[in-house]
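Now for chain A:
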Amino acid sequence: MPDQDDRHTDTGKQTGTQTGTEDIVTTDKTEGAVPAIEFRDVVKRFGDNVVLDGLNFSVAQGDRVTLIGPSGSGKTTILRLLMTLEESNGGLILIDGVPYTHEYRGEKWVEIPEKRRRVVRNRVGMVFQQFNLFPNMTVLENIIEAPVHVLKKSKAEAITRAEELLEQVGMSEKRDFKTNQLSGGQQQRVAIARALAMDPEILLLDEVTSALDPEIVADVLGVLREIAETTDITMLLVTHEMQFAREVSNRVLMFDHGQIVEEADPETMFTNPTHERTKEFLKAVLAH
Partner candidate 1 sequence: MNDSIWDWDTAWDVLPDLLEGLKITVIATVVGMVIAAILGLIIALVRRSGSRFITVPVRFVVDFIRMTPLLVQLVFAALLLVPALPPLAVGCGVLGIHYATYMSEVYRAGIDAVPKGQWEAATALNLPRGRTWVAVVLPQAIRNTLPGLGNYAISMFKETPFLFAIFVVEMFAAAQRYGANSFSYIEPLTMVGLLFLAVSYPTSLLVRRMEKRLA
Partner candidate 2 sequence: MSDDIQTLLDRLPRLGEGVLVTLEMTIGGAILAMVVALALGFGSRTRTLWVRGPSRVIVEFFRGTSLVVQLFWLFYVLPVFGYELQAMAVGIVALGLNYGAYGAEVVRGSVNSVPRGQWEASTALNLGQFHRIRRVILPQAWALMIPMLANLLIQLLKGSALAYYIQLHDLNFFISQLRKATSDTIFSYSVGLIVYFVIAYLLTLGMNALEVHFKSRLGAGPTLREVLRVAPVPTTEKAGAA
């Protein structure tokens, strides 16, 4: 994981109020053609290192898109930008056609204040490589925390939903356990339930099996497969599990140096890639 000092505290604290939302609302929710996610000329630098240099791509509602590519190619950065864990250095990121992190006011490229970001952020969920469950809470408390305090659901309602989700990920008996009494695979299943409890329209999965022992990976992938089959959540996943990518996604994007070098359906991408870099990469990944 790239380590960039304190940037994770960035959200919030943006001052300056702006109410120029009228022009945006009109672009919202036109006849379903609006992509769920759109990147327009997005630039991201870490110091001198340009990770994304004017990236453009979009993801339709209900798409399952896998991002592949060598490490440092910018795929995780895309998820982190979508979750506002990183700040972009240029361009627009739109969710359902609405600028999410930055916008143009006239010619000026400005940050959208936290208040407005929070409205959009409710539609986006994320599951992390390292699970990131809250150790000071039980499994159930982890899951209901945000629904109760962010979505303002009643506690009873949140618990009912949490129990459904725990059932779905096969973790019902661990409801009242502390998170560090769970194995990695169990933690990750809880983390998936926690993300789903927010009823996200978009789910970001950042190498969710990379930190797990090989024999547990299948369990977690099984859970994700089921979610993919039973919901219409838009998914954006970064993974090294090519078999899983093939089963779950309907589109694969191959990244290199912050650019999409190839885009195809999984079947074509994995059996008949055209780009030289893709061939090299797949050979290297599938070799082990």
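Keep in mind that, in the parts below, contacts are C-beta pairs under 8 Å (C-beta built on N, C-alpha and C of every residue); 3 or more make two chains touch, one makes a residue touch a chain; residues count from 1.
If you want to know what made the cut, all candidates are chains of the complex that A comes from, given by their letters.
Keep in mind it's a predicted model, so treat the numbers as computed, not measured.
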**OP:** For chain A, choose the touching candidate in this complex from 1 or 2.
**Re:** 2
Original post:
In their shared complex, at which residues does chain A touch candidate 2?
Top reply: 6, 8-13, 15, 83-85, 114, 118, 121-122, 124-126, 128, 130-136, 145-146, 149-150, 178-181, 194-195, 198
